[in-house]
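Okay, here's the structure, questions in a sec.
A single protein chain has been omitted from the complex, and every remaining protein chain is retained in its original position.
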Amino acid sequence: MSQTAERDPLVALRRDLHRRPEPAWREFYTTARIVEEIKRIGVDELHVGADAIAPERRSAVPDKKELDRWYAQAEDSLAEREGSDPAVLERLRGGTTGAVAVLERGEGPTIGLRVDIDALPREEADDEDHHPAAEGFRSIHDAMHACGHDAHATIGVGVLERIAESDFEGTFKLFFQPAEEVIGGGRAMAESGHLDDVDYLLAMHVGLDHPTGEIVAGIDDFLAVSHLNAEFRGESAHAGAAPNEGRNANQALATAVQNLYAIPRHADGGTRVNAGRIEGGSASNIVAEQASIQGEVRGETSELRDYMLDEAEDVIEHAAAMHDCESDVEIGPSAPSAKSDQALVDAVAAVAPDAAGVEHVVERAPLGGSEDATFLMREVQENGGLAAYVGVGTDHPGGHHTATFDVDEASLGIGVDVLADAVERIAELEPAK
Amino acid sequence: MSQTAERDPLVALRRDLHRRPEPAWREFYTTARIVEEIKRIGVDELHVGADAIAPERRSAVPDKKELDRWYAQAEDSLAEREGSDPAVLERLRGGTTGAVAVLERGEGPTIGLRVDIDALPREEADDEDHHPAAEGFRSIHDAMHACGHDAHATIGVGVLERIAESDFEGTFKLFFQPAEEVIGGGRAMAESGHLDDVDYLLAMHVGLDHPTGEIVAGIDDFLAVSHLNAEFRGESAHAGAAPNEGRNANQALATAVQNLYAIPRHADGGTRVNAGRIEGGSASNIVAEQASIQGEVRGETSELRDYMLDEAEDVIEHAAAMHDCESDVEIGPSAPSAKSDQALVDAVAAVAPDAAGVEHVVERAPLGGSEDATFLMREVQENGGLAAYVGVGTDHPGGHHTATFDVDEASLGIGVDVLADAVERIAELEPAK
Amino acid sequence: MSQTAERDPLVALRRDLHRRPEPAWREFYTTARIVEEIKRIGVDELHVGADAIAPERRSAVPDKKELDRWYAQAEDSLAEREGSDPAVLERLRGGTTGAVAVLERGEGPTIGLRVDIDALPREEADDEDHHPAAEGFRSIHDAMHACGHDAHATIGVGVLERIAESDFEGTFKLFFQPAEEVIGGGRAMAESGHLDDVDYLLAMHVGLDHPTGEIVAGIDDFLAVSHLNAEFRGESAHAGAAPNEGRNANQALATAVQNLYAIPRHADGGTRVNAGRIEGGSASNIVAEQASIQGEVRGETSELRDYMLDEAEDVIEHAAAMHDCESDVEIGPSAPSAKSDQALVDAVAAVAPDAAGVEHVVERAPLGGSEDATFLMREVQENGGLAAYVGVGTDHPGGHHTATFDVDEASLGIGVDVLADAVERIAELEPAK
Partner (left out) sequence: MSQTAERDPLVALRRDLHRRPEPAWREFYTTARIVEEIKRIGVDELHVGADAIAPERRSAVPDKKELDRWYAQAEDSLAEREGSDPAVLERLRGGTTGAVAVLERGEGPTIGLRVDIDALPREEADDEDHHPAAEGFRSIHDAMHACGHDAHATIGVGVLERIAESDFEGTFKLFFQPAEEVIGGGRAMAESGHLDDVDYLLAMHVGLDHPTGEIVAGIDDFLAVSHLNAEFRGESAHAGAAPNEGRNANQALATAVQNLYAIPRHADGGTRVNAGRIEGGSASNIVAEQASIQGEVRGETSELRDYMLDEAEDVIEHAAAMHDCESDVEIGPSAPSAKSDQALVDAVAAVAPDAAGVEHVVERAPLGGSEDATFLMREVQENGGLAAYVGVGTDHPGGHHTATFDVDEASLGIGVDVLADAVERIAELEPAK
């Protein structure tokens, strides 16, 4: 561990999480480590796992075998740590991850901060140019924190500690949300009941092409998104002796992929489509009897997203039928879009310039991507509260979701300061409801 | 274990092998079990693993991790068996599987029989209609004997025992060849040196749409075949925020698959192409940076196979370039075609009608598929010897390479009888060289 | 001809033009008819054909055979009209169509109005629901006014007449521009020299989903556009006897079309792609030796358009190479984007509400398509002048470019009134330069 990490507990925590990235609903070690920090800080209420979320509202939960594998791995990792509490891990079993920490500090509004904690199922770069590799905290798992959620969790812990030590008056709730990358956890946390009394909610993200020292007070233009999984079922045959007896799922898949990307652009605004993960067949000399696509569609509005969904379903159905295969499309949950409320944007913009390290404050910027934080924002807004999504700039060498993504650790402290200051400033507002 | 299996050691052996199918170069348990049988029978020479093949001529050997996994599994399985010899397994480490058993019985020609022993990396059917499932010997591994090589190995053992107990005069060599399904073992065994003195060689296959009771004295029309593996390398990007920054390996793959199957038919004869196993990308919201195809091409002649190879390479190269990806094509080894020599066909046809259970003898029939036994046949033929490929009919519910393939165990004994009788009849021929 | 047409010379002119639609650079009859009207009105200067444009700056001019065919057809049509002047037609020979009419009315700024006059190469609907069919002025040519340029030319004539009869002081120039649909005429007219002294320029379009009675004072968000023509050259062969000897241009085309539509969406904004017209091969039993695509790409900015162009060229090159074909891509001219200047938007917005029939005035709206009027607008703006693009609402049953498109003739008078009033109002502005 480098000098920086030794000196700075935030950096140390971030590196520990970075080294043990866990994808959606498998954040066993991650949640346990966060809970360890929460307990160290001391809070008035702590909800862990099934108590932090509405488990029946989870989406995209992996199968038991996969959950068990990651659970066992987390168990091993935690066994190496002194003083870790096996009871915490036990509450996460079956993929009910995440936590909600509550500080009750007298009269005043209830203010929430939501951070997400999951990693992506991809490999991390392993060359000397890649800081985590050079510094020895590259992922040791089959996954990677390629979107900065390790920094998010760390900043959450930092803000919790700052508020705990401050004169803040009111109630402060920190939401450590699992499974953002699969649009799987936002709804489950939004409907957990813990948002019911929240007057003001902030959510946050690092990077997004904003450099270290830049703060975006309010991010908008979330693309509505839906995941979709397609399954093609054909029939195998010997590829040499009986090619015509097969019903080729790989041909169905290839036809579908080509035509998914070719769904017509829409006059009403931006759309997206991705066949991100594909696989099919078993061996070179067997006609493939099965193939699958894990993909997604997005739109600048929910209508545009629905347009893409409808077209995608048509493509998949007929690509399968063309090759005499059956198909199933499973539509994942959709995250809606949301807007940052001006009063909160103003509060962030007011405090940000005074935070150490902040060089530039942008009032509003578009996301151009999707986020299931919108479930929590909408939950608060529909209850009469206000919400905003804050961008914390960080220099990142590779793009989000790529093997060389990394966060500039200098932005951890900036994020903590700006968000804690903003929470304190917002506490001066009248309760929203 | 059923009554039949209890009574009949051949059936018992076949079921044991069927239950523990091992794909190419991973036939650790399989080889060890065969060697156990060979030792029980007693032979004059026994070459195991690296001594049975030319290890440097192996093709399509899996990586160390994969080999180690199957090795460990075989170790576990053998540990359960009484009296298994750990030294045998040790000689197979690193994927040098297979065995050659030699009986020296005085003056006379040297006669070989080649059987293959590997399984396919596919799942086996699991319903009551499927005999191995109903009888409890369905595969317990991640693979399946979907082409009857469990029966081949068993028949090989049976013939060895029959010859050992007979009045046969001459030298008899039994070649238990690994890695046929990946065209990986034929050349390695052909160039092992053990074929150098073989005058007459028989190879054999069960099924091929010939029913139980039917024998094909000489099979011809082997399709020349080459495996090819294509790798596409692009660049990942966030599918929502920066779709244009990716270089999409999945799009390259889909374009390639569509166009591989669309390679023009050839006026000179039949061709085949299969993109049997495909995979690409890592998650639904990441533009895929990597994708791969495991495929193959075949042709009625080597020229036709080469035509398909050339076209396939063009398709892959330009499908990649179109999507700004790099590509590599790795061409696997090719198996040539071969002809069954008339003198041996005559010998088989002469003895077959008298074997118990044989109802019908076909003199010649086409294979319409590929086989790397052709390497061994050509080796013998080019040295001035003769070779033939014999078909042993068996009722099989599903097609070769499909989940419901199975062999009629009544054909095991028929195969042993016909082949042993043929070997004895061939021993009466003058040495070929 | 209906009562309306008899009574209203604008309606009669529009129907005459509608009945004889002529695509880009073939507006022989159309130009001659417009010139007839200009002469009837009487102007101070009249530039026809090669004098109205910079002929060497034309793009997408058809071949001589095609020009000659339409020229002969126009000759026949004009021969039926009394008093038409053969000398006018003669000046258009070779595809130098279009006209510029100039009214010089003393001191004051020079104000231009640009209208386009070409039709589309598509068939027109022929059922009773389609007004031109019901009223007997459906196209008699192999083309259709499916974008309302018949109305544009008519409104241009109407405005010229109104200004000629008014107290207008200054110079008024009416630009009847050919070949908008192929982005072929805008540059040629912009660089004709006739724009050099123009202080203020208006351009206009009917419809665009704005209903009759609605005026858009300033239209923006023109998509940058480039046409591209791809040619694939392979080699023919007998499809039955020698399929492998062909190099199939139709397969190259199909691969290209699939992948053109699948060019990744771009994070920076909207893009478009269309393979609008395709053809290839000659007969069902011949492997196609030639195929071609007439297509286009667009982008919200020129950079986005260039991104699409680059990707499209890659797709075409490698789709051809994959099938061993040669390819050529010919990039048509690109039209840039443009902005409507506020001073002119204000002028239009000021007069529009008082025009008869106007029910609603929208200050600004996006086009979401492309227009080569942007060449003329930019020419004026870069010289220090101002320009705006005005939308004249019209109820249209089918979308633009479809078989059932039609304009509500009530909008002809509205367009004339609003634009003439705007010209008079703009004349009160100081000269821009």
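Just so it is clear, A, B and C label the chains in written order, and each chain counts residues from 1 on its own.
Note that a residue touches a chain if its C-beta (ideal position, glycine included) is under 8 Å from a C-beta of that chain, and two chains touch if they have at least 3 such contacts.
Bear in mind the structure is a predicted one, so any value in this text is a computation, not a measurement.
Student: Touching the hidden chain in the complete assembly: which of C:P62, C:G156 or C:G295 does that?
Tutor: Spelled out, the listed residue whose C-beta touches the missing chain is C:G295.
Student: Who touches the missing chain here, C:L113, C:V157, C:M189 or C:A275?
Tutor: C:A275
Student: For the chain not shown, which residue from C:V287, C:A352 or C:L429 touches it across the whole complex?
Tutor: C:V287
Student: Among C:S59, C:T110 or C:N250, which residue is in contact with the omitted chain in the full complex?
Tutor: C:N250
Student: Touching residues of chain B against the unshown chain: what are they?
Tutor: Within chain B, the residues touching the omitted chain are 258-259, 261-262, 264-265, 267, 269-273, 368.
Student: What residues on chain A make contact with the chain left out of this view?
Tutor: Output for chain A: 241-246, 248, 251, 255, 258-259, 262, 264-268, 287, 307, 314-315, 317-319, 321-324.
Student: Counting contacts across the full complex, list the positions on chain C that touch the omitted chain.
Tutor: Touch set of chain C with respect to the missing chain: 120-123, 147, 181-182, 208, 223, 225, 227, 229, 235-243, 245, 248, 250-251, 253-255, 257-258, 261, 272, 274-289, 291, 294-296, 298, 367-370, 399-403.
The criterion applied here is as follows: only the chains that are shown with their structure count from here on.
Student: From chain B, which chain is the farthest off, judged by mean CA positions?
Tutor: In terms of C-alpha centroids, the chain at the greatest distance from chain B is C.
Student: Report the most central chain, judged by the distance from each chain's C-alpha mean to the global C-alpha mean.
Tutor: Central chain: A.
Student: How big is the gap, in whole Å, between where the Cα atoms of chain A centre and where those of chain B centre?
Tutor: 47
Student: Between chain B and chain C, what's the gap in Å when you average each chain's C-alpha atoms?
Tutor: Those two chain centres are 67 Å apart.
Student: Hunt down the residues of chain A that sit against at least two other chains at once, touch-wise.
Tutor: Each of 258, 261, 272, 368 in chain A touches at least two other chains.
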